[in-house]
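The complex appears here minus one protein chain, its other protein chains still in place.
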Amino acid sequence: MTILAKLIPLFPLLGFIILGLGYRSIPKRIASILGPGTVFLSFIFSVFLLFNIHHSLMNIRYFSWISFGNLSISFDFLIDPLSILMMLVITGVGLLIHVYSIGYMSHDEGFNRFFAYTNLFVFFMLILVMGSNYAVMFIGWEGVGLCSYLLIGFWFKNQQFNNAAKKAFIMNRIGDLGFLLGMFLIFTSFRSFNYVTVFDLAKTMPSGSGTITAITLLLFIGAVGKSAQIPLYTWLPDAMAGPTPVSALIHAATMVTAGVYMVARSGVLYVLAPATMEIMGLTAMATMILAAAIAIFQNDIKKVLAYSTISQLGYMFLALSVGAFTGTMFHLMTHAFFKALLFLGAGSVIHALEGEQDIRKMGGLKNVLPKTYWTFLVGTLAIAGLPPLSGFFSKDEILAGVFSSSQTMWIIAVAVTMMTAFYMFRLLFLTFSGNYRGTHPQSLKIHESPAVMTIPLLILAFLAFFGGFLNIPELMGGSGVLKEFLSPVFADAVKLNQVPYLLVPEKREWYNIALVIILVVLAILAAYRKFVIKLRTGSIETEAGSFIERLAANKFYIDELYDAIFVKPALKISGALHEFVEVRFIDRVVNGAGTMIVRFSNIIRYLQAGHVGMYMFFMIIGILLILFFNILF
Amino acid sequence: MNSIISLSVLGVLVLFLGILKKKTWLLPLILPGLLISLVMTVLHWNMNRGLFHNMIIIDNTGVAFSAVLIFSTFLIFMLAAQYYRKVIRPLDDIYAIMIFALVGAVLMCYFGNLIMLFIGIETLSIALYVLAGSHKEAITSNEATLKYFLLGSFLSGFLLFGIALLYGSSGSFDLYTIHAYVVSHIQQGLPPMFKAGLFLLIIGLSFKIAIAPFHFWAPDVYEGTPTLLTAFMASVVKIASVVAMYRFFSITFFGIHGVWEMTVAILAGITIIIGNVTGIYQPNLKRMLAYSSISHSGYMMLAMVAFSGYTATALLFYAVAYSVATISAFAILILVREAKGNDYFGSFNNLAKHNRIEAFTLAVAMLSLTGIPPLAGFMGKYFLFSAAIEQGWLWLVIIAIAGSAVSVGYYFKPIIAMYFREDQETVLQAGPSYKAHILFLTLLTILLGFLPFLLSGLI
Amino acid sequence: MNALNSIPISYYLMFCSMLFCIGVIGVLIKRNALVILMSVELMINSINLLLAAFSAYSNDPAGQIFVFFIMVVAAAEVAIGLAIIVLIYKTTHSIDIDVLNKLKW
Partner (left out) sequence: MLTLTLIVFPLLVAIGLFFIKDGKWAGNLALATALIEFGISVAALVQYFLFCHCLLLFHLEWLADYGISLKFGIDGLSMLLILLTTFLIPIIIYSSLGQKIQRSSSFYSLIILMQAGLIGVFTAFDGMMFYIFWELTLIPAYFIAAYWGGENRIRITLKFFAYTFSGSLLMLIAIIYLYFRTPLPHSFDHIWLYASNLNPGEQLWIFLAFFIAFAIKVPVFPFHTWQPDTYVTAPYSGSMLLGGLMSKMGLFGMIRWMIPITYTELTRTGGFFVIFPVIGIVYASLIALRQDDLKRLVAYSSVAHLGLVAAGAMTLNAIAMQGAMIQMVSHGINIVGLFILVQYIEARTKTRSIAELGGIALKAPRLAVFFMIILLGSIALPLTDGFVGEFLILLGMFKYNAVFAAVSGLTIIFGAVYMLWMYQRVMLGNTKAATEQISDLNWKEMIPLIAIVIMVIWIGVAPGMFMKLAENGVGQVIGIIR
């Protein structure tokens, strides 16, 4: 058992090492076995672990990493339901995406490099979720950031992509600093990084204590960076520069949810910090609305999905902020399914159109790419939250949780759900319905993707469709398998939860569900009216209309704002520091000391005028002074 | 005493050789002769007695220092062959006068009586007046000797006046008697006449050592004097004067502090500042070495100020380190002057390319003078600083290290020129024995740094 | 001896000091090397006188013996000095001390 768990992250690492060292010599055929193969092995082992976990918690010793004195950070794994769930998502979805990539990347020179990076990513992601303490989590946390950097800038010839990669890494690092400081505070307060120790000690502390609030806030900064929440979300849309499978794997299904995972993992701490929970809720709501609003006006197929991801992550944080941990994890999982599906579908479209990403130049692909269309439809329905697809159940659980604690939040969440349905169907309609709007030569070459790409799509569509049945709420007569499974992990957190909880009558819940479904359907109809019926007669609007629309289309100028507030001043300060402080002040003082001595030298050497008489005169003065002071005093 | 006699005899013999016109025999006589008198000096070790009613007191300090002086002279004579290579006229007079000057210098190491001090100083000075002007045709040499003579005789007047006043107040020239006088009068304060005499004596010696503000002669005279003799002045003359001062203080003020220390400390501080700061602007090596020697006078005064049992050791070590480094610098200076006709720093450019030993020697000398470990100069400075710090003269040490830091500015000039500046390539004309000699000097500088206990445990 | 004792030693001291100072001032204000040499001699002789006086007052012959030493040395010094002045005169045709002013700064 232990050895199994130990091996799980090692497979992708091995894959990375082999592919990395032989990135030139290994033929593509072998790489296409090796890359997905290692992930497959991890997946198999994870499944095995799932069925063999007898007690809910297993601590696995790897080796002692940093230890001296009374500080001991060991490279340990914690295998519990939560980490198993994450491992399954990572390796499962990761496997499908790896397989998909064989087809997607087949024409790329950097084929081996790609798989090396993705394998490395899976390794770090597994470390992140398997770690038994914050330090190990941080290893994975930073490691996935690195892989994200490498993969966003995969086509490094293009400096635009490189900028995006750098931006992602740096914004993540801002969050990481928060995470790191949070870790330090944890260590100074609890003398340990171990989850178990920390949570056990934290439980004894009063709710709302300053330390825990500070810890959770700092950790939340880390989550904000990693999971692209306000104010550190702008890197995620840019991250779409990477190959589409990467967007699916890293920027939709797994890495960006690391923040959610971390908060869920630290549930005990968070429930003890109501202030943080409040801030988290507000941040999440703002992010949801903002991202959804921007998504409505985006024309890049991947950017729409990216903003949708941000919005969905907001959803998850919202759920966390009311203490609905299981719901969050549930949504995390279903989101991984349908968002990966959507991205891969989008990738299939892009692949077919040879790199075209502008939905205004698509349309009518329904017939040309049938498999892609149908799977994409499943994904869209799932994300819109229509029953009985997975998104419905997970969203419903979150909405129910939110409703029970705050109606206002609920209203906003429902609004965002409507917006989600609207922009997702806009995307679907513009891409697949109507007539093809691209230039003619492209339309001739459009072809359905090969099986290696469509089979993962079908599997994901299956998961997106039925994934929700894993956790049908009791309300609908389900057994809540997932809830049951995760309950030991969140038991303490749920017990300690301080968020005011309103007992909602069953009837009211049914009403709510119905209301949400109706509203979503209305949103879909609106999208249909606008993007199918209207487009039959008129052409697509290329210019955004009203002021708000233009604002949203331009992403509310947040990027420009950041550029003006942080980037440009930093460069200016850098230049100014070098010019005025470094060269003109500090160095000038240093040089000035030297110059002053030289000048002084140049002055006093004129005492040595060469005249004997003068020398005698000076000497006499000296003699007189000496005698004067010594005899009179 | 033996050394004084043997050296005098040597001088006379040299003059006889001159009469006999045996020019080539001169150095073969002088060098062994110096070694013999060196041995005779060393034989006085642990003799510790006064001669001629304490006119001359032979003690280990005196023996050690006079050995250093004789040895330094020996080192300088080793350079003479090269230096006077192209001179046709007989050199017996110059050599003899150098030896007589050395006699004066040695006398200054042994004196037990102010009369002897005076005679030593004057023997040394009068010989030097001649030596400074020994290059008769050169107007610079003339100027040097005139300046040196006028200032020297002027200041020896003050010295004499000081001696007279000391005699007048204490009633004796004998150092021990003066000491007794000081001991008996220190409680109610020394009378002004004694104090005036004391400080005039200090001033007179300061002039010889080149301590500010009595240093003005040094740069001009050093520059004008023939280089070999400048080396003699910078090493032997300076050390002899320092020793004289030390001797005077160590006997007359044995165990008594506070009368003259502050004055000497201030003079030392001024000297260090002026020597180092002015040194920076000098365009040629010789004049730079003059300022360097001024600043080193200041450092040596540091040990004087911090008068303790360690002072003699510190001074001895410093004197050796300083004079070896200075002589090796002058040795290279002689070569460069010969090859280039001047000693501006520009003439040193690219010297290291073809003259590795010469360049290395000069570099080591400069580094030693700067006080970079593990060279002798550093250990010398260490002894001085530690003596001064022990006695609580921290402010003076801070001035001294500031001076050391500044001195990098000029000591590195020849190093930079020799090693780092590109210019036409020069080959210095140095014979193998000359090369061996400078290498020996370099090794001495390095060895003394590594094995300071060779000297430090002596006195 | 009595006549000698009737004059206090401080008179000698004052007198010699004044003589010395005159010598010093002579050295300082004159530009002629020969005159300077003479002034130096004046300084030295004032010291000789002072030494002799001290010697006499303290009944100690050492001072007077020292005077002889000084005379000898001074004579040697003058000999050298004159030689130097002659040398200078040969090269510069002047014995003004400010003419020779090549070595400076």
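Observations
We just call them A, B and C in the order they show up, numbering each chain from 1.
Rule of thumb we're sticking to: contacts are C-beta pairs under 8 Å (C-beta built on N, C-alpha and C of every residue); 3 or more make two chains touch, one makes a residue touch a chain.
As the structure is a prediction and not an experimental result, all values here were calculated from the model.
Remark: the absent chain touches shown chains A, B in the intact complex. Only one of the listed residues, A:Phe138, A:Tyr270 or A:Phe490, touches the absent chain: A:Phe138.
Contact with the omitted chain, checked across A:Ile170, A:Val196, A:Leu475 or A:Val494, is made by A:Ile170.
Touch with the chain omitted from the figure is made, among A:Glu484, A:Asp563 or A:Asp587, by A:Asp587.
The residue from B:Ala132, B:Val408 or B:Ile438 that touches the chain not shown here is B:Val408. For chain A, the residues touching the chain absent from view are 20, 23-24, 63-69, 71, 135, 138-139, 141-143, 146, 149, 153, 156-159, 162-163, 165-166, 169-170, 173-174, 176-177, 180-181, 183-185, 187-188, 570-571, 573-575, 577-578, 581-582, 586-587, 590-591, 594.
Listed here are the chain B residues that touch the chain not shown: 367, 370, 372-374, 378, 382-383, 385-386, 389-390, 394, 397-398, 401-402, 404-405, 408-409, 412, 416, 419-421, 452-453, 456-457.
Keep this in mind: only the chains that are shown with their structure count from here on.
If each chain is reduced to the centroid of its CA atoms, chain A and chain C end up 98 Å from each other. Computed centre separation for the pair chain A/chain B is 78 angstrom, with centres defined by C-alpha atoms.
Multi-chain contact residues of chain C, defined as those touching 2 or more other chains: 24, 27, 97, 101-105. Counting partner chains per residue, chain B shows two or more touched chains at residues 146-147, 150, 154, 219-220, 281. Across the interface of their complex, chain C is touched by residues 115, 118-119, 122, 126, 129-130, 133, 136, 139-140, 142-147, 149-150, 153-154, 156-157, 160-161, 163-165, 167-168, 171-173, 193, 219-221, 223-224, 281 of chain B.
Across the interface of their complex, chain B is touched by residues 9, 13, 16, 20, 23-24, 27, 33, 36-37, 40, 43-44, 46-47, 50-51, 54, 58, 60, 62-63, 65-66, 69-70, 73, 76-77, 80-81, 84-85, 87-88, 91-92, 97, 100-105 of chain C.
The part of chain A that touches chain C in the complex is made up of residues 605-606, 608-613, 616-617, 620.
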